Structures are given as C-alpha cells and as structure tokens.
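A single protein chain has been removed from this complex, and every other one stays in its place.
Each chain carries a letter (A and B) given by its place in the written order, and its residues are counted from 1.
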Amino acid sequence: MVSTTAEKSSASAGPQQNKAIEEKIQQFRELFADAPEIGKKALENALHELRSQTSDLPPPVESAGRVGARLGKVSELTIIVPLAPGGAKRLRAFLRLLRGNLSQGADKVGTLHTMRFVFFDNDTRLLFATAYDGDWDTYIDDFIAKIPDYLDIIDSAWDGWPGIRSPGAKDYLVKHQITAEGWYVAYPDLTVAEIKRLQRIGKAVDEFLDKVG
Amino acid sequence: MSMLRESTGGNSSTQAPALELQEIQATVLRLRPAPYFGSHVALHVDDAQAGRELLRRLTPHVDSAANWWRPASAWLSVAISYAGLEALGLPHNSLQSFPEAFRVGMAARSQELGDEGVNDPKNWEPLFAKGQIHIALNAFSDSEEKWRRVVAIAREQCEGLAGISVSAVQDFGAQPGDLNSLGYRDGIDQPAIEGSGVEPLPGQGQPIKAGEFILGYPGEAGVLLPVPQPDIFGRNGTYVGFRKYQSRVGAFNRFLRANGSTEAERELVAAKLVGRWRSGAPLTLAPDVDNPALGADPQRNNDFNYANDPHGRQIPFGSHIRRMNPRDTQLTRLTDVNIHRLIRRGTTYGKPYDANALSEADDQVPRGAIFLFISAKAMTTMEFLQQEWINDGDFIGANGERDPIIGRQEEGATFTIPKEPVRRRLRGIETFNVLRGGEYFFMPSISALNWLANLSG
Partner (left out) sequence: MATQSATASRPNLDAIKQKIQNLRQAYADAPEVGRIGLERMIAELEAAAGGGQQRAESAGRTGLRQGKVSELTSIVEFAPGGAKRLRALLTVLGGNFQGADKVGTLHDMRFVFIDNDTRLLFATTYDGDWDTYIDDFSTKIPDALDVLFSNMVGYPKKGMHDPAIKDWIANHQLTADAWYVASPNLTVPEARRLEKLGKAVDELLDKIE
C-alpha cells in the first residue's frame, strides 16, 4: 500500500496539515482502544512525539513499478511461494553446495544490495526477499539476461514455475510478490554502483590525505 | 516523522532504594587507594566440604561496603567462578539460574569477546584454562604492612585444609607514582552509582541506577536484571570479570618514537592514544601540555565532557577513554551509554614502566595490567564493549580502527588523530596489551557467602 498524494509532506506543516494529523491521531486512539495495555500506554507516550515532529515528514515510500515499494533509488522485492514436491530438498542441496553464499550469481546482476532465502511453514513455503536498485521490470529483465540458469535451478523448486524464458515468468513473480507497507532504507540515494564508486573515492582520498598530512 | 523520543535515563520515577551496604562486598564500592598494594589469590577446590569450610573461616574477614567512603586500611574480597560453585556443591537449580556466559567461562566466550589470534585462549597461561580457577581472593590495601597482614590472615584460613590448593598468587601495585605498565596514571573515571551514599565526583555524570552494578535492585530500564537463585544467594551479589594483560612496553615505546622525534611530540602522541597525558590530565582540560597537578586531583581530573569537541580534535574519537566512556559524544548508533559502564578495580603488576625499553625482549618482561571489572551484567557488558567499543570503531567515527590500549590490532592497523587542516593517521599500531588469561566470577553478598558455606552435602 503506497501513500496517496494527500499524505505527501510539505516542507512546513500548515494548520491544514496539523488538522489532518490530529484527525489521524484521533483515529489512531480509537483503533488502539482494543490494543493490549502495553501498546496503549506506549502509544500515549509516543503521540506527544508524533505531534511535535509533523513539520519534518520524510518523503513517503513510492512504488518500484509493477509491484513492490521503493524509497529513493532502492526497492524491495518480497516473494512468497509454495514449494513444489521435493522442492525444499533440492533447493537446500543447491544452497548448501554454495555454502549459503550467492555472490557468484548476485554479483553479476550488479544492482542487488541484499538477498535472502528463508524456508518456513515446515518447508512448504519459501520467502525470497531482496533489496535492489531502481525499477522492477528493469531488475527482472536484468536477472533474466544475466543469470537465467541460476533462476531456473532455484525457481524450479517453486510450485508451478513456468521457467525463466517462458512468457508467463514475470506474471508468476508478480502473482507471488507482496508489496511492503513499511519500507525503510538507511541510504536511499546509494545504488550498488554508487557505493563501489564511493569506496574507490574513499581510498583515493585516504591516500591523498596521508601524503598531505 | 520520528517516534523515537529518547528517554534521558531510567524510566522509574520512584525513589532510589537504599543499598544494603552491609551485605555488599567492600570492593564493589570502595575505591582503589593511592598508593595501592594487594594480591590476587587463585584457589582450587578439590573437596566440596573443605571448600565450604574455607568459606566459613574466611567470611568473617570479608569486608562489607558499610561506610565504604571512610578511609580503610585493607580489605578482602571473595569471588567464585562457575566451576568453583560446582566444586562447592551448589545445587543444580541454582547453578542453572546463572547466565550462560558465566556458566561456560571466559575462555569459552572467545568468539563473543573477539579473543582470537594472539589473544586466543589456546595461548593463555595454564592457570586460566577452563574451569581451573575456582575461588579468587583479592586483598587491597593502602600500605604494604597492612596488605601483608591481610594476606597472612587469608593464608591462615587455608591452613590445614586438605582439598584446597593455592594455584597462584599475583601481587600487584606498589608502582612508583602508581603509574600503570605503560606509564600512565589510570583508573580515574568510575560510574556514579545511585544510592551508594556519596555525591558523584565532578565529571562522573548523573548517577546510574544501582541495579546495573549490584543484583537485586532496579536497573536503568526500571526493572531488575536477572538474579541467580535462590534470592538469598543472588541478591546484593554482582559479577566480576578478570582479564590479565601482558604489556609490550618495547613495542609501545617504539611506536612513540616512530611517531614523534622529540620527547614533547612523543608525549603528545601518548596523550592522544589514551585521551589523557601520562599524569592523568585529560586533553580537554590540558590541550597542549601536561598538567600533573590537574592529573593528580580527583576533583578536577575527570571534570569534563565532549560538548566542545565534536570533531575529536582535542580527544580523538578512537582514544581509549573516549571509547570506554563516550559521555555526551554523538554516537552513530542509538546507545544508552549508562548501561555499558563498568566499575573498574584494575591493578598493575610486575616491573614498572621503563621509558627506555625498546627491544622485543622488553615486550616479554612480566609486567602489565590486571583488568578487574564489576557489574550486575559484567559478561554482557564486556562482550558488548569488546565487539562495539574496543575491537571496532564504527560506533564513534573511528571507522576501521580499534582501541589503541586494549584492542587486538590486525596487520596494517592505524590510529587517526583528527587535526586541522588534515587529520594525522598513525600507521603500524600494534597490540600493546596482550591477553594472557581471564575468567568470569560471581561475587556473593556476605549473607550469600554464609549460606553457601553452610550448605549441607
């Protein structure tokens, strides 16, 4: 769920903005009326803070394209799939072979910040979650172009996976992806490439300062 | 929009509970005297009954913290490791109520403590092998005569008890000027403890809830920290950590010489590493030259904060004292400094510091620091400090660097001194204090010692 225009921040909170916040806070109180005691108490403590901070609302989360949330340049992809019969076993064997490390494939894509595979619900389902740069379609196209076979090895464990080269592949992914309703990134302006560039600059600056200092 | 309103201290608005000083062992609150003398004695218990008999004999001589602020000449304290508690026959339920880190002992926590490479337990002195030290006696005194008397008394109690053996005796202190093995006055900064009975010294900051340091009282979060069971055994007790370091004086002096061509330059480097001149005067209050009178004055030598030093140009971010107590430094991570403090009762042992020692042989001369630290969660705190504030620097803006005094340095390590116009980065800093062994202990209250001594079975 992505925020609407009505909730986008303005630089300073006018009286209209404050009124909207007050309304929300009232809604909040009502919603928390049936919350556990610990939550209600904490809410009261926190509301004071909420009010005093309305003048610096951060930029709201945006869409990563077809599906998923994005903050600045960094997007989230969260997919939950049912595993095919025997899929958990196969996938585990594959991940064990790589000793839980996927850099071989992931480094090739170049826009991937993080990626995790998590089995749950007694190995009947798999969570596949990443943080990546930019737009969803471009990202998936990148995967398909650069590491199609990795995808087929991994995704063949997924129930109903049509194959990465199938026209139904993207639809399958969209079908199983859930957009995050809360998405935070510490450095939303830094892409993977930009980080590498800055790391090189950092080294160069250190060498320069060592000479000059 | 932030919901992160920070609390400025403990949540409880209740009165601080009165500390049962007559139950708490003296060394928890009593400051290290100046000059100081003393001994650490390590005992091994082969027979539970003999061990408990020893406690029966010793406990009347163990000093409590009653009136701890009054001058006292000598005092004795007793602490017991998990292996020692087992050897003394503490019941199973009681043993299981201790935290895991304490139960497995310091050697087994090497990963959490970052005790690897040169500090790896496999390189430790045999005395500190897992489960070896059972009971640690500690005698402190301000005079040689009284110290010897206290040690004699302790020795007397061990007499005739087959089933107890003395594994080691380490005398300490009696250093010229009370300087440590790298030539500094140390042990200056201590946490102020709420309800302890005295006003904080200038610079100690707001008193911290007693429960952070003594079991059975509320901590900073307003709740009790976990207390070992039964209550009579855990209450008013605390945990003591012991880490013995060998000081590589030759390497330290070589480093000073490599980075300073005059004595003044070297002393400034020495001051920047620690944050204090060797006299103890903090750089904040004496930025250009040492001020020995200031360094020796407990009313002045700790009376500062970092409000006027946001770039670390007086006291570098990575300096030892700024790491061990960041005070009001703006840290990169949300941290409550007050829950990571330790009471320190460190002592120096061995030969005094020698400014002319330069060789590798000098690195091996037995001398160094026994770092003794006390807290109601000493294991958790030390493991946090080792991971976050000692063997890492990201928390305070000393990225990629480690504590220059007790950090375990890797190849190519650096120490950065922020400076205008360009920072000075010292290369080739080595591990100056090498860990030779350590252990976690429980320091029971007086009643707890009696309870333990009188267990049957």
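Annotations
Operating definition for what follows: a residue touches a chain if its C-beta (ideal position, glycine included) is under 8 Å from a C-beta of that chain, and two chains touch if they have at least 3 such contacts.
Remember, predicted model here, so these are calculated numbers, not experimental data.
The missing chain, though absent from the display, is touched by one residue of B:E53, B:E112 or B:D303; that residue is B:E112. Residues of chain B that touch the chain left out of the display are 1-7, 10-11, 111-116, 220-223, 226, 331-336, 338-339, 380, 384, 387-388, 391, 394-395, 397, 399-400. Touching residues on chain A toward the chain that is not drawn are 1-3, 7-9, 21, 24-25, 27-28, 31-32, 34-39, 41-43, 45-46, 50, 57-61, 69, 71, 74, 76, 78, 80, 84, 86-87, 89-104, 106-107, 112-120, 127, 129, 131, 148-153, 155-157, 161-164, 178-187, 189-190, 192, 194-199, 201-202, 205.
Following the convention adopted for this analysis, only the chains that are shown with their structure count from here on.
Listing the residues of chain B that touch chain A in their complex gives 1-5, 419, 422-425. Residues 45-46, 48-50, 53-54, 56-58, 206, 209-210, 212-213 of chain A are the ones that touch chain B when the two sit in their complex.
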